[in-house]
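Only one protein chain is missing; all other protein chains are in place.
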Amino acid sequence: MESIRTIFYEEPELKDPVLIEGLPGVGNVGKLAAEHLLDQLDAVKFADIFSKHFPPQVTVDDDGLIKLVNNELYYAKDVGSGQDLIILVGDYQGLTPEGQYELSDNIIEVARKFGVKRIYTLGGYGVGKMIETPRVLGAATDEELIEEMKENGVEFSKGEPGSGIVGASGLLLGLGKIYGIGAVCLMGETSGYFVDPKGAEAVIKILAKILDMDIDLSDLEEKAEQIDMITSKLKEIEAPNEPKREDLGYIG
Amino acid sequence: MESIRTIFYEEPELKDPVLIEGLPGVGNVGKLAAEHLLDQLDAVKFADIFSKHFPPQVTVDDDGLIKLVNNELYYAKDVGSGQDLIILVGDYQGLTPEGQYELSDNIIEVARKFGVKRIYTLGGYGVGKMIETPRVLGAATDEELIEEMKENGVEFSKGEPGSGIVGASGLLLGLGKIYGIGAVCLMGETSGYFVDPKGAEAVIKILAKILDMDIDLSDLEEKAEQIDMITSKLKEIEAPNEPKREDLGYIG
Amino acid sequence: MESIRTIFYEEPELKDPVLIEGLPGVGNVGKLAAEHLLDQLDAVKFADIFSKHFPPQVTVDDDGLIKLVNNELYYAKDVGSGQDLIILVGDYQGLTPEGQYELSDNIIEVARKFGVKRIYTLGGYGVGKMIETPRVLGAATDEELIEEMKENGVEFSKGEPGSGIVGASGLLLGLGKIYGIGAVCLMGETSGYFVDPKGAEAVIKILAKILDMDIDLSDLEEKAEQIDMITSKLKEIEAPNEPKREDLGYIG
Partner (left out) sequence: MESIRTIFYEEPELKDPVLIEGLPGVGNVGKLAAEHLLDQLDAVKFADIFSKHFPPQVTVDDDGLIKLVNNELYYAKDVGSGQDLIILVGDYQGLTPEGQYELSDNIIEVARKFGVKRIYTLGGYGVGKMIETPRVLGAATDEELIEEMKENGVEFSKGEPGSGIVGASGLLLGLGKIYGIGAVCLMGETSGYFVDPKGAEAVIKILAKILDMDIDLSDLEEKAEQIDMITSKLKEIEAPNEPKREDLGYIG
């Protein structure tokens, strides 16, 4: 068995598509954001990615149907001002460093095959405390992109993230740069303690502005309110010692 | 040395055989069940599977004879209503995730070579407490199979197993699905604390019904009684704090 | 770089040589025994084995000269009743299970190239307590060999070693069996707490009998006496709780 097996169910014709990655990470911000996009854009799955670098495991749904753990590729056409999108989601990132490199390299190959001109990786930036209004921090492969992002409200803050960007959200930028594909990481601030729909909302708002999309956020807002209620109750029960900001790196 | 070396001692002619897997896992339910089948069906070993993914170890028998740790393939012809079987047993599963994928992929190749049309993987479902009458839970690659299993007494219960199925019992379903081989995992309930012949008995009863086999269970019943006696005595000595059900995943 | 690089400095012509392995393990019994043989037989190094599976490390001798960590192959001609020997020694075994398999498989290839007809792997059998007169336990690839070993004083004891034989001393038997090379593991009893010349002495005595060699053991006896003195002193200082026998497996 090859290390990675990508099975295409369709070979969509896409015009200069933008690739958006949202895999599990800090606060699952990127995963939540990308999955919300899938729903709102009625995106179509066109490929499954299976790999030895994922856990040797199947998930079982409520009916008893199994699914080998995987990553999935979706497309959405004519989004916002006419842009085509490829969206990468999944339950896992690679289990080892080598696996992470191979999986991201495989995605870059897919990106090149479909003529991807820009990559956005979505993630959370763990700050170790509850955030009322999360900022969206950025990192990118070149200066022009950084300027463009700033105009759209992305913040670039000296020393943040100090520990770099780990995982697919980082590697797709690093490998993209080698292959000449402009790439941006959008990191929504999050405590890092919970799955964080508020961070995901902040990321999508910025991405919607960049891509000129109109995305309904009511689902995420509802989830954010539920999380707020739970954490408020938890706060009443116990006043925790807040871990220091520097304890929390970014994983992507 | 290749990663996996399968040595065939015979190339049996089998008609649409069913593959049954019973490797070590929770309560060794699957291993016990498959080994009981081997005995009762006078199955014939036709292949050894050696692999770098197993421990670098030989076992030594009572006479001093060594055996490199392996997995083994047996066949049994004209079972039940005329069905041929391939049975996979062994002392170990792969030590790493990559190893698990490669070993299961290798089994699927063997399955395809012999024209296997259906796979049953046997395992235990750890529930963290002693079970009087273990249920047999199921998971499968498609809905028709689920219906067929329900008719044979297999239970499909929402949220069970919540954590999915890990190891060969899961991968053979996941990879089988990719290659179009219908596959079912039969999980006998077990505490997960002991090697559990009672869970194995429950699994075989169901499998015998499915395959229309007549299997003598007295050996397993005897072993189950011995375990019952031991655990009863242990209970008298100490009243343990039962771990919570959610602490115990399924590994297969 | 290939995983294993074997550099031959000479291609000796050997007649049906016997391969003897003594790599680090429990009590370093096998290593001590094999190195003692090298000295006593004036064996000649004919190959270095370097590998990614060893630690990424050089050793530095007293003059400041470095050596990449390795395994080494020596030969000795016309030993005992006219037998040629190949002796495998080294500072390390492979760091991973895969590495162990690849390294042992590589040795089997060398063995086949030189027409090796018999393999003896030397090791320690940890019993968790000080032993006055260590037995030499055996395990082998076939029954004839077991009989032959018994005649030479090797003991075969039901349930020993219960946990099998791990590492090169096991794999060379397991892989040898696959390739039809008769192989024996000779395990000298040892506490497992110290480097144990007494265990090594016991192993060499048996091996000398088998191969009809006359080996001076005074060096090992001297070392054994030194260790005895140290352990006697330690016993005076503290009366330790002896670990139970079943806590100690065999690694070889």
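A, B and C label the chains in the order they appear, each numbered from 1.
Note that in this section a contact is a pair of C-beta atoms (placed from the backbone, for glycine too) under 8 Å apart; a residue touches a chain by one contact, two chains touch by 3 or more.
Values in this document were obtained by computation on a predicted structure and should not be read as measured data.
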{"item": "Touched by the hidden chain, restricted to displayed chains", "value": "A, C"}
{"item": "Residue among C:15, C:67, C:113 or C:235 that touches the chain left out of view", "value": "C:67"}
{"item": "Sole residue of A:24, A:64 or A:138 that reaches the chain not shown, by the stated touch rule", "value": "A:138"}
{"item": "Footprint left on chain C by the chain that the document does not show", "value": "1, 3, 5, 7, 50, 52-60, 62-69, 95"}
{"item": "Residues belonging to chain A that touch the chain removed from view", "value": "94, 97-98, 100-102, 104-105, 138-143, 146, 156, 158-161, 164-167, 170-171, 173-175, 177-178, 185"}
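The definition used in the following text is that only the chains that are shown with their structure count from here on.
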{"item": "Same or different contact residues where chain B meets its copy chain A, judged by the half mark", "value": "different"}
{"item": "Inter-chain centre distance, chain A versus chain C - centres from mean C-alpha coordinates, in Å", "value": "53"}
{"item": "Multi-partner residues of chain B (at least 2 other chains)", "value": "none"}
